[in-house]
Every structure is written in structure tokens, then in C-alpha cells.
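A short write-up of the structure that comes next.
One chain of protein is taken out of this complex; the other chains stay put.
We call the chains A, B, C, D and E, going by the order they appear; numbering starts again at 1 in every chain.
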Amino acid sequence: MSSTPTDGGRRERFDRGMETLGRVDGEAGRRVIDALGDVSPELAHQIVAWGFGEIYSRPALPPRDRQLVTLGILTSLGGCEAQLDVHINAALNVGLTPEEIVEALLHAAGYCGFPRALNATFVAKKVFGERGLLPVRQE
Amino acid sequence: MSSTPTDGGRRERFDRGMETLGRVDGEAGRRVIDALGDVSPELAHQIVAWGFGEIYSRPALPPRDRQLVTLGILTSLGGCEAQLDVHINAALNVGLTPEEIVEALLHAAGYCGFPRALNATFVAKKVFGERGLLPVRQE
Amino acid sequence: MSSTPTDGGRRERFDRGMETLGRVDGEAGRRVIDALGDVSPELAHQIVAWGFGEIYSRPALPPRDRQLVTLGILTSLGGCEAQLDVHINAALNVGLTPEEIVEALLHAAGYCGFPRALNATFVAKKVFGERGLLPVRQE
Amino acid sequence: MSSTPTDGGRRERFDRGMETLGRVDGEAGRRVIDALGDVSPELAHQIVAWGFGEIYSRPALPPRDRQLVTLGILTSLGGCEAQLDVHINAALNVGLTPEEIVEALLHAAGYCGFPRALNATFVAKKVFGERGLLPVRQE
Amino acid sequence: MSSTPTDGGRRERFDRGMETLGRVDGEAGRRVIDALGDVSPELAHQIVAWGFGEIYSRPALPPRDRQLVTLGILTSLGGCEAQLDVHINAALNVGLTPEEIVEALLHAAGYCGFPRALNATFVAKKVFGERGLLPVRQE
Partner (left out) sequence: MSSTPTDGGRRERFDRGMETLGRVDGEAGRRVIDALGDVSPELAHQIVAWGFGEIYSRPALPPRDRQLVTLGILTSLGGCEAQLDVHINAALNVGLTPEEIVEALLHAAGYCGFPRALNATFVAKKVFGERGLLPVRQE
């Protein structure tokens, strides 16, 4: 019996994770998982079963809040343009607006510097372009 | 006349920044600014006038959202325990609960690893202890 | 029935993780877990149940090899002196000699620079001192 | 009346910044600003008005010195190849020679490791090639 | 007479380094050295003469162990995909199996996060593909 939202065996956690992954990251997330199939299926399993099945599934922080934290991390880490692509899509999927996303990246500049904020903003430009969301209106 | 919220000369931006700084970071933020007085008053000025007077004052992202982004950045940068202390206090000041803060740091673990998440969580423990907020209840 | 070494429900994974944690990190690891109890018990749970119960328990890489990878990561991340303390102890526990550990940190200097290698080496000095392993003999 | 070099309203700081940006970063800098126009015009504004209008305009450190600091930062941050491209051009624009630039990157290797120094040096090779400055003579 | 394995003048260290470089990094390492010839021959010299002639040549840690440390560092640094390409090849050259390499990168995920582990794993996929080593079998 599962007494917490993250209980369950290996297979249950994976299935719960795939459902959350699909809702948050959509097609882009599934492509990453598929691409791992012939090189590191266990990494794919853990991203889904642990990252999405255990962590993302916890109700203590709603999906929109999780993406704000994630945008901050991926922007400041640097070299995570591929993951920013997935998560800027995810941010839009869970209700953040383009205006809020670029504001979050502007805000990040003060904490991790303009180069990292620029790199993330150009990924946002690419994602917004693909989804017909350009130009972004800022006051 | 200020046509945007971040217009104004050097002094106006500083005054607006001090007001925002006080509201967000409280006493801890002012102590950092004071400590800079004899070594780099211009760095102190820019943190206040630019960071808080221009960026934090923008309405495009509410204070609670800014702290979620900031927690993500400071956790993943590493070596920013002093700033995490200020901003975990700030996070509480703008309405994030201890439960949400530790969940944000748990969420961060998947993106920047357990060591950084642990360091940030132990800063949170210190701040929560000082404010009488321990133990944190998690389901 | 567990068909893979990392299957099992929430409790089983935690128990398996505690056993591995004790074997690898010893007392130092348990102290970290205990210290999380009143601030983020779920972070404690995941470090044990996932990090040790799922990842460390996999037979695909022996414990000594895992610590070599970990020393490389913690040295280059920076700001992880607390974790280096635990893992330099762990490295000794799983069979790496002091000579091999300092050689790994010297090797790291070329990849992440002398400052990070120095910080890690001074943690090693502290751990070796506590365990009566100084001076380290290098040819 | 501006009593310090960085006073002035939003528009004045932007204009002063554009002048400095043009002198330091030249065409490459302006292209970055233009590319931000439809996604984050405020980020573009702040890079110009704050970064160049306030910080770069201060007389306390000459432009050549600022590029030495900047080369150190961008090399060690990693993942900033686009910004290194702009700033290696800037370094040449403000009087650093190719020999000095590659020496700075060699010097950086000891502090942030060979991989970051290599990545920066290959950006320098690209920039030098575009400006007809290859081969670089070193004793 | 050399009383330590890393003694010798500038030329001797370079020659010893080229021999070690060839054995560890193979053709990929030599291509990096050649590419530096017209921009920073001294950086090329130091990578060979110091990195390989002095550090890699020391017997205190066998080549396989050095690559485990190196994989940990390059994965966690981020933005070192070019160097990971060389060193995943090197890891194979000195006896690590594809299964061990992807396990090391999965292990890294807990210490530096999934994004860095993913980036490194996709470099591994490229290298394994070039050497006819896909698919990797994991239990």
C-alpha cells in the first residue's frame, strides 16, 4: 500500500514519472528519454522514475514554482542550453508567460551575470519563435 | 518625470532601491550594504540602485517568484552561503513557507546535485532555527 | 519480488540505502542524514533511498571506482568541502590509499585548476590527520 | 547636473552606454543588442545602460584592464564562447595584442584548468583568423 | 640522470608527454595539439610537457583510475563536450568498458545533477557510435 505519493516499486514509479514528464515537458522530454535508450537506459529510467515519479510528483510545490526554480538553476549552471530548451517549453506548458520567463532571466543576470542570462534568453527566443510567441511585449 | 518604474537619476534609483531592499531582504540586506561602506561604496550603491531600484522594482514578476528563481541560482552556484542566508530570509519575508523552501531545494538536487542542495538546506536550517520555524513539517 | 538490484518500495530502498551508506560513508554519512531530520527529512530519505539504495547499490561500478569519480566531481564543483570530508573518508573506507587520493587531486589540478585542487587537498590533510595517516609519502 | 560619471536618467545612461559599447565591443556588441529586441528589450537596455553606461564608463579602471578581468571571468565560467568572441574582439579593440591575449589564457589554465583555457583559446583562434592575425608569434 | 619520473629539461618532458598522450588520448589528443600550433604553441607545449609528461606519467595512479577522475571533473564542469569526446575515447583506450563509463556518468548525476550527466552521456553515445560500441548493455 502506498502511504506517500512517491511510494511504489520500480515499475510504478516509472509509470507515474512518464505521466508527469508528459504533462510538464511534453514531446521534448520524451525525445530525450528515447535518445538515451541505446546508451544509458538506466539514466533514462532514473530521470523518469526518480526525477518525475518521485520529486516532480510531490504536491509540496506546484509545477509553475518548480519551473521558476529550474530556470534559475539551468541559467546559472551554464552549458545547459539543451535542458533550457526543454524547460522553457515546460515553463510555458505549466502556465508561465513569455513575459514572466524573460523577466526571470533578466532577474537572474544580477545573480549569475549577463553572459549566462544572455545564453538563456537566446534559448527562450528560439523556443518562443517555434511556438509563435515573438515578439515578447515588455513595458 | 519617470515614465517607467525604473527611471530616475542616481539618487532616486538608490532611494527606491533601499525601500525595496528593506521590504525584501530586511535587516540582513542592510547589514551587507553597510559592511561595504569602507571598501566598495559603489558596489553597495549598484546593488541597491540597480539590483533593487531597477530590477526588483519591476512589476513583471512578483517578489515570491523572484525568490524562487534566486533560490535556484544561489543553490546551484555554490559558495554563496552568505547570500543564501539573506535570501532564505527574503523568501520567508515575501511569503514562501519553510515547507516550500525546502521542497525547492530538494527539487534543485536533481538539477545541480545533492552536495549543493545539502549546503543550501543547512543554511535554511540555520535561518529557520533563528526564526523559530523548526521543525519543518513535510509529509 | 525484486528483479533488479534497485527495485523495491520506498521503505526497502531506504533500508538498502542505509546499509550501503554505512559501509561507504560510515559515521560521517549518518551524521549528515540525522542533521536533516528536522529541516528536510525527504532530502535525507532521497539521499539514502535513491543515492545509496539505487545508484550506489548497482554492481556495474565497484565502490573504489565510484569514489574516484566522486572525488573528481567534488573537487571541481568547489564549495563542497563538507562533502569532500565525507567522501575522502569514504575513499579510505573502500580501499583507496592516501597516496592515491592526493595523486587524484594533483591530477585534478590540470583539469579544474590549482585553487580547487588545493581546497580539496587541505580537506584531505584534515581527514588524514584525524585518522593518523600523516605524513603521506609520495615519491 | 550629473555630479558623477554614471548619473543621469534612463535615456542618458542608455545613450552613454551605446557610445561606450560601440567603442569597446564594436559591431559584435551591437548585434547582440539588436538580437534581443524582440525577446527581451529590457535585458538589452540594462546591458547597455547599466553594464556600459554605468560600469564600463567609470574611469577607475582603463578599458584594457577591464578586458583582462573579463577574459579571466569568461574563460573560467565556461559555456561563454559567444561572449568570449565579443570580448576577444573587444580586447583587441582596446589595445591588447594577440600575444597578450593567448598568454592571459595560458595563465588562466593554472587557475581554472586546461579544458576551459583550450575552449577560450580556440575562440581566440577564430577571432584572430577573422581579423588576419594568425599565426600568433610566441617566443 | 633523472632521479624522478618527471625530471628532465623542456624538450625531454615534451617528448615523454607526447608518448603518454599518444597512448592515452590517441589521434584525438594529437589533433588538439596540432590545432593550437598557430595560435598558442606554448599552451600546446604545456598540455603535453606538463599535463602528460609530468602528471600523467607519474606511477602513483594507473591510467584507468585517472580517467575515472577526469570523467567526473569534465562532467561536472560543464561546457567541456570537446574534452569529454577526447577523454571518453581515452577511457576506452585505457580499459574502461562502455558499461562502466555510462555507469560513472549515472553516478555523477547525484553529485552534479541530471543536466550535466545527460550532456556527458550524449557525448559518450557519439563516441561509442563512432567506435561501433552501440547499443550499450546495462542490466
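Here, a contact is a pair of C-beta atoms (placed from the backbone, for glycine too) under 8 Å apart; a residue touches a chain by one contact, two chains touch by 3 or more.
Computed from a predicted structure; not experimentally measured.
J.: For the unseen chain, which displayed partners does it touch in the full complex?
T.: Touch partners of the hidden chain, whole complex considered, are A, B, C, D, E.
J.: Spell out, residue by residue, where the missing chain touches chain A.
T.: Considering the whole complex, chain A reaches the absent chain at 76, 109-115.
J.: Residues on chain C that touch the omitted chain in the whole complex?
T.: Listed in rising order, the touching residues are 78-79, 102-103, 105-106, 109, 113-119, 121-122, 124-125, 128, 134-136, 138.
J.: Under the stated touch rule, tell me which residues of chain B contact the chain that is not displayed.
T.: On the side of chain B, residues 32, 35-43, 46-47, 51, 73-74, 77-80, 82-83 touch the unshown chain.
The criterion applied here is as follows: only the chains that are shown with their structure count from here on.
J.: Would you pick out the chains that touch chain B and also touch chain E?
T.: Where chain B and chain E share a partner, that partner set is A, C, D.
J.: Out of curiosity, which chains are bumping into both chain A and chain D?
T.: B, C, E
J.: Measure off the straight-line distance from the CA centroid of chain B to the CA centroid of chain C, and report it in whole Å.
T.: It comes to 31 Å between the two C-alpha centres.
J.: Two or more other chains touching the same residue: where does that happen in chain D?
T.: Residues 42, 46, 78-79, 109, 113-115 of chain D touch two or more partner chains.
J.: Looking at which chains touch which, would you call it a line, ring, star, complete or other?
T.: The chain contacts form a complete graph, every chain touching every other.
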